[in-house]
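All protein chains but one are shown in place.
Each chain gets a letter, A and B, in the order it is written, and its residues are counted from 1.
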Amino acid sequence: MRSRWAFAPFWLTYLFLYAPIAVLVVMSFNAADTPYTWGGFSTHWYGELASDTKIREGLVNTLIVATGSTVLATVLGTLLAVGMARYTRSKVLGALATLPAILPDLVLAIGLLAFYSAIQATLGLHSVLAAHTVFGMAFVATVVRTRLTHADLSLEEASRDLGAGAFTTFVRITLPGLMPGIVAGALLAFTLSIDEFVIAFFTAGPKDPTLPIVIYSMVRFGVTPEINALATVLLAVSFTAVILVQRVTRLTDSLR
Amino acid sequence: MRTTRRRRLRVEPLVLLGPGLAYLLVFLVVPLGLVLSYTVFQRGRFGGIVYEATAENFTRVADPLYLDVLLHSVKIAGITTLLALALGYPTAYVIAKLPAKWKTLALIAVVLPFWTNFLIRTYAWIVLLNSQGVVNSALGDLGLIDEPLQLLYTDGAIVIGLLYAYLPLMVLPLYSAIERLDPQLGEASANLGAGPVRTFLSVTLPLTLPGVLTGCVFVFVPSLGNFVIPELLGGGHSVMVGNLVRDQFLKARDWPFGSVLALTLIAVLVLLLMAQAWAARRFSGEGDRA
Partner (left out) sequence: MTLVSVRGVTRRFGEVTALDDVSLDIEQGEFFALLGPSGCGKTTLLRILAGFERPDSGEVLLDGADLLALPPHRRPVNLMFQSYALFPHLSVEKNIAYGLERERLAKAEIRERVAEVLETIGLGGAARRRPDQLSGGQRQRVALARAIVKRPRLLLLDEPLSALDKKVRAEMQLELKRLQHEVGITFVVVTHDQEEAMSLADRIAVLHGGGVEQVDPPVALYERPRTRFTADFVGANNLFHGTLRAQGVEVAGVGLLPCDVPADAALGTAVDLAVRPENIAFTDAGVLRGTVLDTSFYGGQSRVSIAVPGVAQPVEVTAAGASPVAQGAEVQLGWSPAHAVLLP
């Protein structure tokens, strides 16, 4: 396994992963009108992008949904994880809590569409927000639960022993101990919500599409160099976010 | 103490478990229950559901028209999974043997594209594979082809798009399975006279099999249910189960039949998860930890 050719698939993987991204970034600075052929350097398409109201509205909608669902998912998921660790060993409940994270998104999407239509709810940002909370919560609960398995139970007992009631112990001892897990879970829920398309596509109202839905219709109805610019901006944001997350989780870990 | 203890037993679990379980009940159990119940009802004339039991939805799946789509979807998702495994296993193996500093960097580099928008990643392949796209013009400039090849809107394009979308999900579980292997096992095998190939087949592969299966489930399941990539890269020439489900719900408004099709997705998921759990028990010797 030590010979040189053993590394070929390794390099091929990274070439495969990054070549398309590189092409998009380069083409976003293309002066030409077609997204395929090079016509000189220009930042023209970034200007177009900045003045595109559809994209801006989509972005605002996405941020509303992602923020709201992350807050809800973090609170619900954390409480659920702690509750399950303390009060139940039920495999069924455990599976139920992780199910939204492994279920094919399409199945969850049609289920929620069926549910919203059965209760005759109007679709809008609120319906997407509620839907994204379901899987966000599953990810938060899963991450917090792994953290709980390493938790030192005697810390909570020590707090009780020193005169703190159940609520004080939860706020002052349990939560700070779980914080790195909660932060990681929340970041995960936020990123997944920003990126989520299928469930949003089924549960969003026609008037307020999220950014992925806007991108979907752009890509579907024609390729313009403006998408290259948008892609580059989103790539830059994601890459920065991932690096920040890496830093933050390392920071919170060192604070333990 | 007796009274406070009883109160503790009642209020605290309710506060902790209540909200989350109630949310899951309303937004997960009820929706899935609805979809499940629709499978045995009839469609209304203008969409909607007529609550009269029927088995017709299930017999319709056996119609060659739909059966072909199902088999075709399984084929495409299967090829994608095998390619991901062929590319992912050696990659994960090399990463696991890298020095610690490079290991983290290599892992982040595998995951990084995964955190960028899924539609943008798919779109990148339209740019690359289009008849005037980067691949065709490069091949033309090299004089390898006279006319542009039809790369986009083929099954191959779908496979490439799916592979691009889900390859990181193959590499990660493989990496953690290989990383967890005790390096002394390989040394012990060599010490007992086995060559590198024998060691790989008799020691490394069986012990990482749970990771292999986890990776395969992670790639196969979302590939099978995907409708965006077949639509954007397959251009409507090639339909997969995901497209059928989407169309039954949003276009044909035949929710009962769409639900039956969705049920096949769930059935495949459950079967694969069971196989994965079995392999984890059988090969790792440490139960469900894989």
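We adopt the following convention: a contact is a pair of C-beta atoms (placed from the backbone, for glycine too) under 8 Å apart; a residue touches a chain by one contact, two chains touch by 3 or more.
Everything quoted here is computed from the prediction, not taken from an experiment.
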item	value
Which residue of A:95, A:118 or A:155 touches the chain not shown here	A:155
Contact with the hidden chain (one of A:43, A:90, A:146 or A:168)	A:168
Subunit A residues touching the omitted chain (full complex)	152, 154-155, 157-165, 168, 172-173, 176-177, 179, 255-256
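The rule is simple: only the chains that are shown with their structure count from here on.
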item	value
CA centroid of subunit A to CA centroid of subunit B, Å	17
Residues on subunit A engaged by subunit B in the complex (per definition of touch)	1, 6-10, 12-14, 16-21, 23-24, 27, 34-37, 75-77, 79-80, 82-84, 86-88, 93, 96-97, 99-100, 102-108, 110-115, 118, 130-131, 133-134, 137, 141, 166, 191, 195, 197-198, 202, 212, 215-216, 219-220, 223, 227-228, 230-231, 234-235, 238-239, 241-242, 246
List of subunit B residues in touch with subunit A within their complex	8, 12-13, 15-17, 19-21, 23-24, 27-32, 34-35, 38, 86-91, 93-95, 108-113, 115-128, 130, 132-134, 137, 163-164, 167-168, 171, 196, 200, 221-222, 224-228, 231-232, 242, 245-246, 249-250, 255, 258-259, 262, 265-266, 269, 273
